[in-house]
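A single protein chain has been removed from this complex, and every other one stays in its place.
Up next is chain A:
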Amino acid sequence: MSSARKLLEMRGVSKHFPGVRALHDITFDVYAGEVHGLVGENGAGKSTLMGVASGALVATEGEVHIDSDPMSGDPDRARELGLAIVRQEPALMPDLSVAENLFLGMPHAKRPSLSALNTWARGLLKHWSEDVTIDPRDHVSTLNPEQRFIVEIVKALECEPKVLVLDEPTEHLASEDVERLFERVRAVTARGAAVIYISHRIREVQAIANRLTVLRDGEGQGTFDARNMSEDQIVSLIVGGDLDRTFPAKASEASTRTVLSTRGFSGPGFSNVNLDIRAGEILGLAGIDANGQREFMRALAGIHRGSGDVTLLGKPISIRNSQGAKRHGIAYLPGDRHREGIFPELSIRENFSIRSPQEDAALGLIRSGSEQRRTVDAIRQFAVKTPHGETPIQSLSGGNQQKVVLSSVLAAKPQVLLVDEPTQGVDVGARAEIYRSIRETARSGVAVIVVSSDAQEVAGLSDHVAIFSRGRVVDMLSGDDVTEDRITSSVLKSTEQRDRHHRPVAAFWKWAASNSAPLVMVAAAILFLGAVAGMWNPFYLSPRSLTGMMTFAATLALVAYGQQFLMMVSGIDLSVGPTMGLCQVVGSFFLLQELGPGSHVAGWVLLLLVAMAVGVVNWILVEGLRMHPMVATLATFMAVQAISLILRPVPGGMIDGDVMMALSMKVGIVPVTFIAAVLLALVLEFWLYRREMGVSMRGLGSRQEAARTAGIRPKLARFVAYVGCSFLAGLAAITMIAQVGIGDPRAGLTYTLGSIAAVVIGGASLFGGRGSFVGALLGAIFITQVNSVTVFLRLSQEWQQYLLGFLILASVALYSKSREKVVQA
């Protein structure tokens, strides 16, 4: 082995986070042609080590070489040097298809032509398995975790990396796919590359790895030949001989009073769980992640809906929602602190008192003295390191945040305490204090359930431990059996694979959530409305009426394209309406009959330059001043409108008749502007789905972080979007000149709302990533049609607005519902 090339070399790597030493002096080598297993418990430092190797984290000390080239804290460089990482939670863009994700995941040299994209992607997926069930055209958001993971692995394998890092690759895979993965891994090493295989499952690592390195508490425990080690030897290295953490003493005598019990309790991810939790005791739930223990706890907390019998102090209760759980005295300390535990910008005081405000209330109002006193007490009791209670909680370290959340949960005086990952991201010093608080809570008569992926923690804290596997309790440990070894071996030795699970989705919803559904629905609505109006009043279908509608639709469509362009990257531009007005006002100074062609040319150029300048200003406000897009473009809305009004306080400046004639030219009954708008929609649509930049833009709107990993530059892309949006508004203004004929500063105002309405009816998502220029065109046609149809149907004018409002709501509600339905948890 030693003669082989070192593809990854890490020397003396240490990594410190504020208050936590995550890695200490690690030396780690990977040779060409080997599979190197990396094992250790949660929090042992495996992910941190790979973060340093992939450039996502910068080492505090030490150096990293990839194939002899030094690299430090630069993910792009690491990728160029040939390191690819497959994470547990894949970096995919949910609103893009599988094929597009694979496309953006490739280095530029390996990207195929976008016209044969799906065939290419199908070929790639076939490399994984001949009978692969993933359709390359499916949106990634509709895949289940297993399928997403397969896409991620296929993507990584196809890049032919020199070093491939697989982080817990088999968590989401069914057994035949685990076999398939092993074959691929062997193929990778056979071509001289290396694989780093991170896993909890020791048997798997032994089956595939040549060598393995054990990490514990951020320190290397040595590198060994995988085949010379027994499973038990590895387990003892992972766990460590001596306990270097202090846990409080356990419950001295067995309690007899059952506080909470479940019978046949089932829910999403767990089934038929029968457990009893007694007063004064801590019940630990252990198992490999996503085996139902956490889901069980969340159902008790009322966040998921569970079914079955739950009794609290002998009385049957039903937990409908989290509020109901709280009313029954069940308090929950969430595991994902950032997402569910803290209110980041609020003070410690507000974070503390939010779960028990009634303690401070008199006559419905909170007495600040009492709240203050309780906060100070909590800070002191839990030794929260902070100058005072007014500090925003987000500025505290993880451990101190956790102490505040725990103190808040306990202040609600629960009967049952549910604790998910009590010490995740918490430094060693704070851990002991948290353990002590939990034990004291139990001693005071509260029934406590703890979920933790750290076996040492479960062993040290719990009086009883339930082992979960595939959503069921498979083992129960009590008394002297509650040791880390017993828990770890019971958990690790379970090599059961997961069932395939895919929530069936009705065909209608699946179709309604697709990119093309809004187009078909809006087109059908246009034809229907046209047919009804035509039957009612034949004049509606007269050439004159149709020409008029197409003229207006063209203008609305052009500005809607701009809005769509920006919404694709999660932006919004409220200033498009005034921008159109300003462009038109600018034109009204130059495009006059008495002025020569030179002035006309200057007018056209200036008109478009003004539009683009507005876009640049918007971009600077959003990107530079970090203004919310709505606030930024609202400010430009006002400013641009003001400038128009200053230039032309009252409408004036008759546009040259020849210009008007040219702009209102027709081919048959179809205005040239409408033809141009249709062509532009097709060109832009082609660009959006068939050009690398268009696909990148959609990826950026769908998930910025994943897009960045794929090498997309968000600032540049948003610059293009803002300027492009305003430019299209400028084009719309040109077509508007023919309708207005005079410099009117207010001419464009209604187009802001019109453009937003058109794109959302056309299927765009305000969150970005979804949308279509053809959809925007159809939306614009539909709105124009609704505006004119009321006249022909002899409906009173207000119907114009009723129809518009209800149609927006109906279409968006349908899209929103369908997209929710198809998303796989």
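Here are a few things to note about the model shown:
By our rule, a residue touches a chain if its C-beta (ideal position, glycine included) is under 8 Å from a C-beta of that chain, and two chains touch if they have at least 3 such contacts; residues count from 1.
By our rule, contacts and distances are computed from a predicted model.
Only one of "Chemotaxis protein CheC", "Acetolactate synthase small subunit", "RNA polymerase sigma-70 factor (ECF subfamily)" or "Ribose ABC transporter permease" fits the UniProt record of the hidden chain, and that name is "Ribose ABC transporter permease".
Within the complete assembly, A:P357 is the residue of A:G12, A:G264 or A:P357 that touches the hidden chain. From the set A:A22, A:I487, A:V569 or A:I643, the residue in touch with the chain omitted from the display is A:I643, counting the whole complex. Touching the chain that is not shown, out of A:N101, A:T189 or A:S347: A:S347 (per the contact rule at the top).
For chain A, the residues in touch with the chain missing from this view are 18, 301-303, 321-323, 325-327, 331-332, 334, 339-347, 349-350, 353-355, 357-358, 361, 364-366, 368, 372, 375-376, 386-392, 394-397, 572, 621, 624-628, 630-631, 634-639, 641-646, 649, 753, 756-757, 760, 766-767, 796-802, 804-806, 808-809, 812-813, 816-817, 820.
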